[in-house]
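Some chains have been omitted; the remaining ones sit where they do in the full complex.
For clarity, chains are labelled A, B and C in written order, and residue numbers in each chain start from 1.
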Amino acid sequence: MTLSVKPGEFHLLVGPNGSGKSTIARLGVGLLRPHRGTARVAGADPRSSESARRLIGYLGHESQLYADLTPVENLEFAARLHGLAQIDATVAAILDRLEVAAERTIAVRRLSRGYVQRVAICRSLIHRPSLLVWDEPLTGLDQASLDRVIGLVEAVLAEGVAVVLVSHDLPELWRLAGRVHVVEQGTIRFSATTATPLAEFRRQYAEPAR
Amino acid sequence: MTTLRGALVIAAKDLRVELASRAALTSAVTFAIMVLVIFNFARDPGEVSLAVLAPSVLWVTSAFAGVVTLNRSFAMEQEHGAMEGLLLAPVGRSAIYFGKYLANLAFVLTVNAVLLPLFVLFFNVALTGSLAWVAGLLVLAAAGYVAIGTVLAAMTVRTRFAELMLPVLLLAFLVPPVLVGVQATTRLLGGRPAGEILGWIRFLAIYDIVFITLGWLLFPATMDE
Amino acid sequence: MTTTNEHASLIRRGLWITALALVALGGVFAEALLRAPVERWQGPAQKILYVHAPAATMSLMAFLLVGLASAGYLFLKDRRLDTFAEASAEVGLAFGAVMLTTGPLWARPVWGTWWQWEPRLTLTLLLVLLFVGYRTMRTAIDDPDDRARFSAVVGIMALVLVPFVHLSVYLFRTIHPQPVIFKPSAPSLPWEMLRVFIMSMAAYFAVYVGFVTTRYGIGRRAAAEAS
């Protein structure tokens, strides 16, 4: 199986539960070691290359946040870890973008599910990565945030960021222009583009019960 | 980013998480006091005198307080997958190791700093210059076993029953420093000159160097999935 | 790639070696009981030597090999080394159990106590416990890659720990000697005893090889089935 992603491209991974979408995402960013084959980001293996890791913005099933710290403290830490300058301004800007307002100084442990997800999204974006890998990023978001996040994806795509997204929310994401890959039993079985009408795509690929 | 900077950023974050609750330090100190008290009572006063037990109690308490606090360090990274964030950050594995090591050491030493005066108080130890040597021994011993504990905790936190698994593996590594510490402390409190314990200090220093280095070499193997 | 068939034949070979080795060991024990001379001071209790000392030696050797295989695994990332380390650790624990039961059984009549806090005994006890921890940790990790790397780390650290424990325990005891200290260093055995002793050592070594081969084959087969 090969999946090559170029700057500014949008790739959507879909498929039944347990088909291996999350596993592919984690392999791609270097969180798992492939048994065969390699993962490359800008020509380097993210498992060994710090500069390759700097390019990646990953958001998985877990929030990667410290529950005892506030959103601001969490993001400040992420910013420092990436060696960013002007930390306060950067953190404030990204939180504004996801409309996290009064909640930014409350310990993450006490936030509602949707706010935790928003802060987790901020964390994956704070260092302005060139490759976003997001696994079910829309989980728990309300309609307004969902629109905002999709707008944000459009904006970064226009800036030349490559985006790989795992999701079951096809209707919401179909408005983004890009490729869709159906994952089954650990590999890509079928690819199409979001130019295909969604109904047509669903007809072509009748999702089996695995 | 240099390893040192990365390590400092991570250590600072760890201390910030501690401060956010302050519960950890208070609890560790209370824990140490309670162990002191239990030891004090768990002897037959007619048979064992307090002074004779003092060095053992100091060292066992110090070591246990250390073990108990080490789990916390990686549990915090595990809770919501924060470790993934560290692994994907543009810092080397050694920055994570030294960051965690520094934070853990700072923590264990703070507990010891509270423990030592209490020990002097409870066990009615004379305030002489040898106490400074005892403090030095505690620091030297902690520097070594915290390095080992950092590596072991990084692994055990990913196993089921982490709270039990860490002490099981770590206790064997505590035997040399605790043994040497008790012996040296007994001499020092017995009024013997510090010169007599130089051999033991050398032993602890070698122990530290070997295990800090080994930890640094082995730590990456605990991180890679 | 090894096939299932090869695993099966490996296990079969291991079982054969074990069977032959056990028969040989039985012979050695019979020889020890019937033919080897009875020691003058200790009486028949001394015959435990033929059971105890080789078991102890094999156990320590097994742990040493775990450490070496662990270091090899981290460099070569060859899963076979991990499987070998696992096998050797388990067999080492089995021999360790023999050592820790026959030792006290022997100590009781000759030292008048089950146990002495003496450097070598302490070192072996700590090592056996550390490897109980090693094995327990293995059972508590699901992912085979994690399991291999984590156990390799513990295996190496155990190897490095040995000299430190030895030194510290020695410092401890030599400065304040125990009233009765008995060092079980090898007395110069008379030839009749030495002959049986060497035969026993050889039989034990064969048992080690048989056990480890079998366990290694089982481990390889389990790994192949899991993937």
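The rule we apply is simple: contacts are C-beta pairs under 8 Å (C-beta built on N, C-alpha and C of every residue); 3 or more make two chains touch, one makes a residue touch a chain.
For clarity, every value in this text was computed on a predicted model and none was experimentally measured.
J.: Note down how many copies of every displayed chain the full complex holds, formula style.
T.: Number of copies per chain kind in the whole complex: A x2, B x2, C x1.
Assume only the chains that are shown with their structure count from here on.
J.: Taking each chain's centre as the mean position of its Cα atoms, how many Å separate subunit A from subunit B?
T.: From the centre of subunit A to the centre of subunit B is 39 Å.
J.: How far is the middle of subunit B from the middle of subunit C, if each middle is the mean of its Cα atoms, in Å?
T.: 32
J.: In subunit C, which residues are in touch with two or more of the other chains?
T.: In subunit C, the residues touching two or more other chains are 145.
J.: Can you pull out the residues of subunit A that are in contact with at least two other chains?
T.: In subunit A, 33 touch at least two other chains.
J.: Under the touch definition given earlier, write down the residues of subunit A that touch subunit B in their complex.
T.: Residues 29-33, 46-47, 50-51, 53-54, 56, 58, 60-69, 73, 77-78, 80-83, 107, 123 of subunit A touch subunit B in their complex.
J.: Which of the residues in subunit B end up touching subunit A in this complex?
T.: Its residues touching subunit A are 1, 5-6, 9-10, 12-13, 16-17, 20-21, 76, 79-82, 84-92, 224-225.
J.: Can you list the subunit B residues touching subunit C in their complex?
T.: Touching subunit C from subunit B are residues 148, 151-152, 155-156, 158-161, 165, 168-169, 171-173, 175-177, 179-180, 183, 199-200, 203, 207, 210-211, 214, 218, 221-222, 224-225.
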